[in-house]
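So the structure is just underneath, and the comments pick up after that.
Note that this complex is displayed minus one protein chain, with the remaining chains in position.
Coming up: chain A.
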Amino acid sequence: MALLQIAEPGQSAAPHEHKLAVGIDLGTTNSLVATVRSGLSVVLSDELGRSLLPSVVHYKADGATEVGYEPQTRQSQDPKNTIASVKRFMGRGRSDIAHVESIPYDFVDAPGMVKLRTVAGIKSPVEISAEILSVLRARAEAALGGPLVGAVITVPAYFDDAQRQATKDAAKLAGISVLRLLNEPTAAAIAYGLDNSAEGIYAVYDLGGGTFDISILRLSKGIFEVLATGGDSALGGDDFDHRIFCWILESAKLAPLSSNDARLLLTRAREAKEYLTYHSEAPITARLSTGVLVDMTLTTAIFNEITQTLVMKTIQPVKKALRDAGLSASDVKGVVMVGGATRMPQIQRAVGEYFRQEPLNNLDPDKVVAIGAATQANLLAGNRAAGDDWLLLDVIPLSLGLETMGGIVEKVIPRNSTIPSARAQEFTTFKDGQTAMAIHVVQGERELVSDCRSLARFELRGIPPMVAGAARIRVTFQVDADGLLSVSACEQTSGVEASVTVKPSYGLSDDEIAGMLKDSMEHAKDDAFRRALAEAQVEAKRLVEAVQAALQSDGELVSAGERGRIDVAITKLQEVAQSENRRHVTLAMDDLEAETKEFAARRMDKSIRRALAGRRVEELGNGLEAKGEQA
């Protein structure tokens, strides 16, 4: 018997056609799944009422897997086969991983992405993540009473294309259709309903178990743009545990500990830390394997003192991110707190003091990302309320374009277009009989290819030979919701096609993007000049080639004197085309055109006579039409 949820007015789904969608926070330490029920975004719990799923996967020799709390508690018993924090390896090569030597896993260097050797075989981070996602999917389908139509999965804002692609692949492997990958800070902002609020700058401060991320977002017209990101990939709640651990060792003057005792004290340290969020002192007691009894009390005052440097360590990246975005703390309209470790009062205080405002903290910091993702998933699945038509969340950070003759960039999708986005533009051939066209995809704001970043090159071959300018090549740029670009080219009259998939928006760090934008503004005037010159040079070259081709095929139509004057004009034009003076180039072109005017008229007469002699009239009509269109 299905249990029903309340729909928005007029949105009741037909029986068996509920669009069940979820948001998934695939975290380094913990993962969650959430959905919208009767208009409310809620995190789904397991049978025991636990909402978090520790992101830990244990492989057994028979190939069976266990995910979550069980393997987390037994991590030390079988470290090589119990994989934690696999998110750090997604889309990464061995050399990309920090402190790889201190990680207990058996890495296998594979092209593109590392793999891990376990008793159950060699596993890629994608497969391991898929195990976590499968558990969340099963939980969601049990809770919603049917198969999912799809999920929104969150990723850190700084994830590059390889990491995003790996996340999508993991979802696919787990049988989940990805409605969209969403940046974690954007999801958190959505959970607070900021997408419906006034436009402005928002900061998202995310202190989790092992990582710290700060993101500066700008909201305008319902779109979040990531202005800057920063953080510390080795700073989180665990470091606070470690400080307490060290304090215990020092205060109790303990000798070096066995690894089991160390783990026990670290657990006690973590408990004390969490207890201090709600109390002014925390008891710490433990019986070590040596028989020693540890029995101490940690006060808030001491805790604050021993962790003060850690707290300050999070403020540095905040300052840097604001600086990168060209903003100051007073520009920030709201600060969203994310991550379990932001519950610590000293963190709340430090952030509040720095931004001179109370941070947004009334949602559970462990759950905000999943909650925002669920809200987005519900919208993307089509369960939206009337008037709720915001959807667009991410934008293309730098313009995408093509190289055209003369090394000039023709922008196809301008910067800050919302994704998904698709645009097409028509190009033509440059030379008579040209059968192939090289397509060079570039990214950047500058006018010249040499100042932009090259993303991909491919060739469209098999264009039927035609006169220059007659082929109609439609180039389509498509950026999907995850920022992946595909470019296809099709010659319209023959249907010949070629395409390539490239990875634009995340291939550059935010620093690089900011640098490129700054450059483009500084060079705008310079660029316009150079663009005009380059265009004139292309025109000149095109004209010379056209005249030479005409002389070759219809040389008998010019007198010797005429020919001499044309040759002089050509030489002159070729000379000035090398110069930096656009005016000289256009003047020389005018000269050459004047010298060849009569010749062109005679050629026209000749070709019309030839055409009329051999063809039917409607064929001629078609030819003219095609020509008119591409002009």
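Couple of notes before you dig in:
Here is the rule we go by: a contact is a pair of C-beta atoms (placed from the backbone, for glycine too) under 8 Å apart; a residue touches a chain by one contact, two chains touch by 3 or more; residues count from 1.
Heads up, the rule we're going with is that contacts and distances are computed from a predicted model.
According to UniProt, the chain absent from the figure is "Iron-binding protein IscA", selected among "Fe-S oxidoreductase", "NitT/TauT family transport system permease protein", "ABC-type dipeptide transporter" or "Iron-binding protein IscA". Within the set A:Leu26, A:Leu44 or A:Leu484, the residue that contacts the chain not displayed is A:Leu44. Touch with the chain that is not drawn comes from one residue among A:Val100, A:Ala120 or A:Ala143, which is A:Ala143.
Taking the complete complex into account, residues 1-12, 14-16, 37-40, 44-47, 139, 142-145 of chain A touch the chain not shown.
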